[in-house]
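What follows is a set of notes on a single structure, which appears directly below.
Of the protein chains in this complex, all but one are displayed in their positions.
The chains carry the letters A and B, assigned in the order they are written, with residues numbered from 1 in each.
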Amino acid sequence: MRYANFPGCSASTTGKAYTESFSYVARHAGIEIDEVPDWNCCGASAGRLQSDDLGDALPARSLANAEAAFGDEPVLALCAGCYSNLRRALVHARESEDRRRQIEALIGQPYEAKADVVCGIDPFLEPEVAQTVKARVTQPLNGLKVACYYGCALVRPRALTTFDDEEDPQSMEAVVKLTGAEPVEWGSKTECCGASHHVSNPTAMKPLVERILADAIDAGAEAIATACPLCNMNLDMREAEINKARAARGEAPLDIPVYFFAQLLASAMGASDAEAGITRNFVPGSSLLAEAKTREVVVELTPEQKKAARIAAAKKQAAARKAAQAAAAAAPAQGKEEAHE
Amino acid sequence: MPRDNEQTGEFTPKILAFCCNWCTYAGADLAGLNRMNYPADVKVLRVPCSGRVNPQYVLKALQSGCDGVLVCGCHPGDCHYSTGNYYAKRRMMIFKRMVEFAGLSPERFQIRWISGSEAGKFRDTVVEVSEQIRALGPMENDAPSRAAIDAVAGTVASPEADEELFAAAKEAI
Partner (left out) sequence: MSRIGVFVCHCGTNIAGTVDVEAVADAARQMPNVAYAGTNKYMCSAQGQDYIVDIIKEHNLDRVVIASCSPRMHERLFRKVLAEKTDLNPYLLEVANIREQCSWVHKDKQIGTPKAINLVAMAVAKADCDTQLFTHEIPVTKRALIIGGGIAGIQAALDIADAGFPVTIVERKTTIGGKMPMLDKTFPTLDCSACISTPKMSECEAHPLIEIKTLSEVEKVEGYIGNFDVTIREKAKYIDYDKCTGCGMCETKCPQKKIPSEFNQGMSTRTAVYKPFPQAVPSKPTIDADHCRMLTEGKCGVCAKVCPTGAIDYQDVDRVTTERYGAIVLATGYELIDWTRLYGEYGGGRYADVISGLQFERLVNASGPTEGHILRPSDGTEPKTMVIVKCVGSRDPHKGVPYCSRACCMYGAKHAHQFMDKVPGGKCFVFYMDVRTPGKNYDEFYMNTLHEGARYIRGRISKITRRSDGKLVCLGEDTLSGNVVEVDADMVVLETAMVPPEGAKKLAQTVNTQLGPEGFFTEAHPKLRPVETNTGGLYLAGTAQGPKDIPDTVAQAGAAAAKVIGLLCKQSIESNPMVAHVDDSKCSGCGACVDICPYSAVTLVEKTLRENSRKVTRTVAQVNEGLCQGCGACTVACRPGASDLLGFNDEGIMREVEAYATR
């Protein structure tokens, strides 16, 4: 598969580790990446608040550039904010021919809205890609319990994002499973992490982060996986601060590393910590992955396999019994014959 | 023929709507029951089924003074007689091409599906078609095509046209 990548502002800043790990996985999983030429800000922070026109025109310009260069090649947005904004422009243009023409007038270039916009998880939902990744996993994260955290923009609102259920998404779990890790079921996977109040109102934001971390640990997770630079930064960076406050209250620390899902993939596919960007994590993440790789693999047999094994054992037993009986029958008969003679 | 409103001098079109008894006619009744308001330009002619509408009726209307004709029936799949509207659809689509080939504006002959519960859709359709025909003006504006319509009227019952029609209709179900 080939994608036109829209890096956005986070690719080389807060989401650098995401870019690095994703590139590593893409290189090794046959995902080819072009870069959208002359891309611009997706408008996430202020574009749409300024006006609806600006909110559509900013992302549409980049999408039009992608379309001009690569036709209907899907546009890949690793950042969930970019993904949401690009999709909004796309959906608006596809919903109404009038709106599409207005957008064309606003950006001063043709925009057919042909190319789809996908998020970082999407490429791995393609069966071929998933197979390749699975085949390339050389250092599986055996049984590592992972809580997949989606946050808000990836799955909401439903009208814009189509790739998974907005209340109970499951696709990141499927991708994380490829590494040999075990996703856990938990309730806060789409709860708000408060990143919008990261700077303006940290007091409102901290309880939200704390709840997510606590819920993940309560569900038995050893690690959190994310697919959004902002969520990742918020959870990862604030953990120490929250633990400090908890210590002051006499509460146990919430000790859980936060990874991009692509970091888990890269690491399992043999990337070094530096290649997978794990050295950039605030909460140290190397030792947990290293430890997981040394765990013993517990192979769970499917009920069918168990049944087959049982049947095979029973057959073997029956055959042995039969043979013994035959031997026993033959022995006295022989004796009799001899006696008769 | 009083074609213009005496007070305003505005053109008042004459539009005839063939409505099937089970869906569109019921929808029109429901619009009345709900006291919806719509222009009086459209008069309804009740037929049992849209499949009962012979293209010759449409020609007759256009030839003798109507400015527009609507054929309405149940939504595809909902025909009271199970297949009548499928026949009507194919029949009228082919006939529409003929009418347009004769030079008539496409708005003058339209086919719509309106169910018995879609009073609002009936009202909206009447409003829309009435506005379209008002914009086009009287049939005389499509003057050269009047002769063509007469010509079409002469050919519509020809065996060739029917053959095509019949093959298409058969294919439709």
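In the analysis below, contacts are C-beta pairs under 8 Å (C-beta built on N, C-alpha and C of every residue); 3 or more make two chains touch, one makes a residue touch a chain.
In this text the structure is predicted, and so the values were computed from the model without any measurement.
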Worksheet entry | Touch with the omitted chain, as defined above, among A:95, A:128, A:167 or A:251 | A:167
Item to complete: Could you tell me which of A:1, A:33, A:54 or A:219 touches the chain that is not displayed?
Response: A:219
Fill in: Which of B:16, B:99 or B:114 contacts the chain that the document leaves out
B:16
Practice prompt. Spell out the interface residues on chain A facing the chain that's missing from view.
Written response: 165-169, 185-188, 191, 215, 218-220
Worksheet, complete the sentence: Logged for chain B, residues touching the omitted partner chain are 1, 14, 16, 21-22, 25-26, 28-29, 31-33, 35-38, 40, 43-49, 51-57, 60-61, 63-66, 77-78, 80-84, 87, 91, 117, 123, 157, 159, 162, 166, 169-170
